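Here is the structure we will look at.
All protein chains of the complex are present and in place, except for one that has been dropped.
Letters A, B and C name the chains as they come in the text, with residue numbers starting at 1 for each one.
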């Protein structure tokens, strides 16, 4: 029997597999029980009520998709009253993803979520900081440091910080999050991208640009997990294009302690279960007793990164 | 007859299709004549002699590839004596891609290339600036400004500046290049990425990380072309994942004046010819007299970018 | 399946899905193609051998189908398809689709014996009020695929059906036999002879209302016809249902890709997910698309 347990800081998970925020809801419980998952992660919620983006909100592009869902939200009270109870019957720890337009408001929302039944907070800081120039917090070390510091003061819960792949220096942002009290990093969110319908000349998304996800972004997310895991001591949770157990192994080898499955669930709702089972089978075949041994086990010693590639 | 001519600043091209640097050589002339192309662009050359990177230098990842070729170079003299003459027999203007480790050395190399037979210089500034912290010039506006200023003083030839998609703010870098005298921008180079062999636990590339290219990166490059074309007045040349005439149309709608075809040539050596013919057929069907009318013709008026996406 | 393992062949995972548990009302199953035959230039009729939950699909519900890659296309997302017919005792689920883009081109390459992944049944189907005696079904294009099983369900409940089938030309009207077979009155209106003109369709609806043949309205497949039916329904207080389409990713209410605007009974605007809250909605709450 392979030991699938992993630890994200103080939080023990029965296995390293969980959904990515926004690609998962109670609806999936119509297909399998969340008891099989390492954790569940909610769609990002905000304190303010938010409507939705214009349609179309999705475009298929190659082996991936663009979305411009944005973060429609019915607020914290609605979440606590209506959404949270849906997860009570499952043993998987509940991670709540939150967002806010200023560091202070980030503090406010997590203070409202210091509740039994919530195992950790995932701060989606890939959203614009409206107090500065509107760039996402996670684009720069400085704004990341500020928001994480605020969050750290505001919650005693384990604090996961989710980074954006759109920054030029993800390792520096990762360090800023660690130094200011993050317990773990989620690497990463969607890649900003675009598609145009050449028949109508119109952007394929109602919001012109949107987030690219799915297998196509896997090598980019994997590279960032590798860079972040080298840069920080706290656990890194890999996310981006994971669709098979082999992908999960690859992210763990690169340095991830756990993985999040996003878009793949849309293509094959059972993906997370298959990843759990496949990780176990892989370790068994390789004679690996604990899945956690995979973390950072990439054999890169003696290898060097080419200095003439465009290294951020 | 559709008019396929486009102008990149003062340089008139018979059509908007050319190869991307490093994905093209005289070898392709064994399959078709370069007279059919808008321009030819050489593999990046450097002044200093450079050996190659360790193998493996290529990995197939989904609908794209990673490469860690780096920039092996036999120097300028070898280029002028042995490579340039190979292109003399073709009517397509010759664009020479150059790179250097400091702004000053960038100046030095282009001074040696002020030769008849060279129609333009493409500065590949996605290479590390060894005088600063080793980050690629094109990662930041400041280092971009410095190197473009130097280049502008050093050459009277049309100066194209090729940007990296790995920066967090490509539009700002584009502006820095324009303000300092670039005649055109090439958007963009490969995306830094990684892949690990889960059987051997070893990185798939000898240099651990490498450049991601092919259809998988198209929506990212397209987004950057759109952002850059909105930000600058000079022509933008689109590059990244273009494999069909439809892709070329998409890049032109987003704001590109011309396009470069890279990896697709490896998959289908005739791709550039097919794109030229396909552009003509597309315009004919749509009743468009000049292909240049496609540039920036995306119908985005009245549409707005969602502020809650991770906008760089 | 369009999901692909790029990597080393990995141990085949055995999913731990207790599909028989009552809490689980949706399943991702592998069905086997029995037939996949063009009905005319555009439309293909696919018959699958399926098991389990799939056989419980009701009129108006749909499946999210994984479309195979071809030499030309690599469809990534699944495609939602209304159930066209279920013959539960024979383990058969059928679809009728129009070959349009990457996904349906892929579906069209399936041969008998091929396997296809089917997620469902999804969404809320049509509902029939036992008090109704006669209903009117108005459809166009591929909307007929969605309405055909509704007509049969009504017939099975002893509800009379008048079907108004609209199309460009007579040759393109499909499923006339399916509608007629269950003893329904069928009116075919076409663009060719201008009988599909809204004015004429409205005249037919009014006639049916007058004749007491319109206890409820049902429509699918045309925005224009939906708006017409909605107006007439409001005017005469006829209850109605419409099956909507919207681009989807998950089909399960998770991604919020498939929202459309609706109006609540008090006239407030509201975004709803077509996959979860629909695809069948109250005609009175539906808005133009």
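Simple rule for what comes next: a residue touches a chain if its C-beta (ideal position, glycine included) is under 8 Å from a C-beta of that chain, and two chains touch if they have at least 3 such contacts.
No experiment lies behind these values; they were computed from the predicted model shown.
Annotation: of B:11, B:39 or B:69, B:69 touches the absent chain (contact as defined above). Considering B:82, B:268, B:290 or B:304, the position touching the chain not shown turns out to be B:268 (whole complex). The omitted chain makes contact with just one of the residues B:24, B:106, B:160 or B:226: B:24. Residues of subunit B in touch with the missing chain: 22-25, 27-33, 36, 51-52, 55-58, 60-65, 67, 69, 72, 214-215, 243-247, 250, 263-271, 273-278, 281-282, 284-285. In the full complex, subunit C touches the hidden chain at residues 1, 4-6, 68-74, 102.
Operating definition for what follows: only the chains that are shown with their structure count from here on.
Summarising the inter-chain contacts, the pair of chains with the most C-beta pairs in contact is A-B.
With centres taken as mean Cα positions, subunit B sits 32 Å from subunit A. Inter-chain spacing, taken between the CA centroids of subunit B and subunit C, is 47 Å.
Between the Cα centres of subunit A and subunit C there is a gap of 35 Å. Residue numbers of subunit B whose C-beta contacts span two or more other chains: 61-63, 198.
Among all residues of subunit C, those that touch two or more other chains are 6-8, 10, 74.
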